[in-house]
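If you scroll down you'll find the structure; I have some questions about it.
The complex appears here without one of its protein chains, the remainder shown in place.
The block that comes next holds chain A.
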């Protein structure tokens, strides 16, 4: 029987699986997490007894629906939890599983690998107690923990206010929410934002609730530095307000996030070609508008294809599955594809006003990193060393700079430093961002325990 594989059991992967099962296909679903849900609907380990309303707020119903959908599919899919795909070669995936390394052949592959925070380094960002915004949410949803007693939320994007609200609602003393996007940008984006309807209203609600709690909200700010206390952990953050005045906020933890970046390494290893997306400022795997990549049998869905949020991820998950079914000769899927595309197009205007309008990425902040600032936290490469690779070694694109400096060669594979490094390189060279290219995906895309090599499964 031909093998159909889905990587990722978040909103996109779950809807893809459901759609395939309904059409009589039994897919293999692989996810690194121990339980389905993905990032937004992440579930705590089973010994936690938590009220879904406390965990997911407005999203509780949707989360429950997602979890039930997948749990009900369990007999109709081959589910591999706790399994990380670390390489893709030809039509074979290499996977580390609980029971050891495995190779899995696929005839059709849906990549629904999601996204992670887009990181902008600033002084002190490697101190213990500084976490990504997504990390702050994971701590809360997956472990019922706050990243500190008195956190500050800094960066930009809708998740900034959502996460701060979730912390405040959990009883945590949120010290401030500091947004690099100017207030005026939000006003200008308002007409587009209103097209988001319910989603927009939820965002507004979070902001109003934070205000009502007396939490300081500031827009148009610039992070300056995280200050260490005597024990080397976070004691406060220094920032500039919109008029450039220096401010200090005492805190014991910082959640920092500047939007999301798609997790694209597996598409890269599969040989899919990439196109530059100016809104997301990232090279993304190219697709035909129905989720088909330009490698036969590969389909893309969810935030891993382009960051569009959870609701769109569900739709694009179903769309990728229908494209796959259509390609297998199931004519009925054509109608579904049309309907799904109409719904996705509607959410597109809202997405654009969010990403490019209300919460623009502070590219200048990333590009302007001080020479002594560590950009790559795996290999300790500074912005200065990166710039030197341009001046002295004539690196003109990211992979050359990587070879010279080791930036992006560490264990995170450039997931953390990649976006900022691209901005710095482009600025030093005086070229547009797309001209510096992208860090090419390289196996292992996730670290492989040495035992996988010793067992001889990996050559």
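The criterion applied here is as follows: contacts are C-beta pairs under 8 Å (C-beta built on N, C-alpha and C of every residue); 3 or more make two chains touch, one makes a residue touch a chain; residues count from 1.
In this section, contacts and distances are computed from a predicted model.
Missing chain, UniProt name from the options "Sarcosine oxidase subunit gamma family protein", "(2Fe-2S)-binding protein", "High-affinity branched-chain amino acid ABC transporter permease LivM" or "Probable glycine dehydrogenase (decarboxylating) subunit 2": "(2Fe-2S)-binding protein". Checked against the hidden chain, the listed residues A:144, A:201, A:391 or A:431 yield one contact partner: A:144.
Although one chain is not drawn, the whole complex shows that of A:100, A:191, A:232 or A:289 it is A:232 that touches it.
For the chain missing from the display, the contacting residue among A:129, A:155 or A:419 is A:129, taking the whole complex into account. One chain is missing from the display, and on chain A it is touched by residues 32-34, 39, 44-50, 54, 84, 116-117, 126-132, 134-136, 138-140, 142-150, 170-172, 227, 229, 231-233, 235-236, 248, 250-253, 263, 377-380, 410-412, 415-416, 446-450.
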